[in-house]
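The chains shown are only part of the set, and none of them has been moved.
Lettered A and B in written order, each chain numbered from 1.
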Amino acid sequence: MEDMLTLGQKTFSSRLLTGTGKFSSKSLIGPMLEASRSEMITVALRRVDPTAGNEDSILAHIPDSVTLLPNTSGARTANEAVRIARIAREAGCGEFIKIEVISDMQFLLPDNHETLKATEVLAKEGFTVLPYMMPDITVSRQLHDAGAAAVMPLGSPIGSNRGLEMRAMIRRIIDTSRLPVIVDAGIGKPSQAAEAMEMGADAVLVNTAIATAQDPVMAGEAFAMAVEAGRMAFLAELAGQHHAARASSPLTGFLRE
Amino acid sequence: MKITLNGSVAETDSPDLAALVTAKGIDPCALVIEHNSRVIKQEHWGTTPVREGDVIELLNFVGGG
């Protein structure tokens, strides 16, 4: 079965995007990528801390076959996000950029309007823009018009593992979006990733739940299987739920006169 | 001379970016340098002079979601 995901100029067979944050050791990232077969992974850009000593770069742990998805974390305005995106590209990280503009420092929820403005600028500059957003149909349509390559509505706050709190709105975005929909943030269990895919999401991004598991490598494989399971269920067209019961064995009275 | 390095004023006598990186004892591999709002590729660090008042950002990629 050829069921590929296309984002910008690239095509992916995996529908699980992963992240590099919060791993107890960078050396887990390689095995996790292998186990999860994830083909795209996020990284962040930060000022060097000279006092930190010379540990090896995160990039050294990501095979070339995996597409880098730099995020603009730390940006509180469209301008800051644009600047980070440009630096990331010039630093050789390629065309992909995850726009993350956050002004709410308590729940780390994205600022949709600043995100939209950054998307307009960066799409014009040829970036493949993946904007992280509050699930909002109106903004989703505007991001399409602004040239985004996909929309990334959140399931629940970053790192909360609360799953698809925004289920109802995400479903409406999936049903109306002309762009691929990647559910990002808050997915804490494989069942939640599978549910997003069953709803028709094109992909999910999972970082915290994998990185903070006792066994991140096994967790990565678990999420990969769940994403595939959810996708296959979507393609296999399962029946919907019924109010009443439907016997799975014949109801003919048996051994009874 | 005085420059703005990663957001704070710093004193340096490094003539160019390559020297600055060495002076700071930073591993050049995977280092990203923004010099007066322009990103400078590694091969040009040695030929990019550091001047009074320059705004320099020394950046690298870290884990992020």
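Here is the rule we go by: a contact is a pair of C-beta atoms (placed from the backbone, for glycine too) under 8 Å apart; a residue touches a chain by one contact, two chains touch by 3 or more.
Keep in mind the model is a prediction, meaning the values are calculated, not measured.
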item: Copies of each displayed chain within the entire complex, written as a formula; value: A x4, B x4
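Going forward, only the chains that are shown with their structure count from here on.
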item: Interchain centroid distance [CA atoms averaged], subunit A/subunit B, Å; value: 33
item: Of subunit B, residues touching subunit A in the complex; value: 6-7, 24-27, 29-32, 34, 39, 41, 57-65
item: Residues on subunit A engaged by subunit B in the complex (per definition of touch); value: 19-23, 26, 42-48, 50, 54, 57-60, 70-71, 73, 86-87, 90-91, 93, 158-159, 185, 205, 207-208
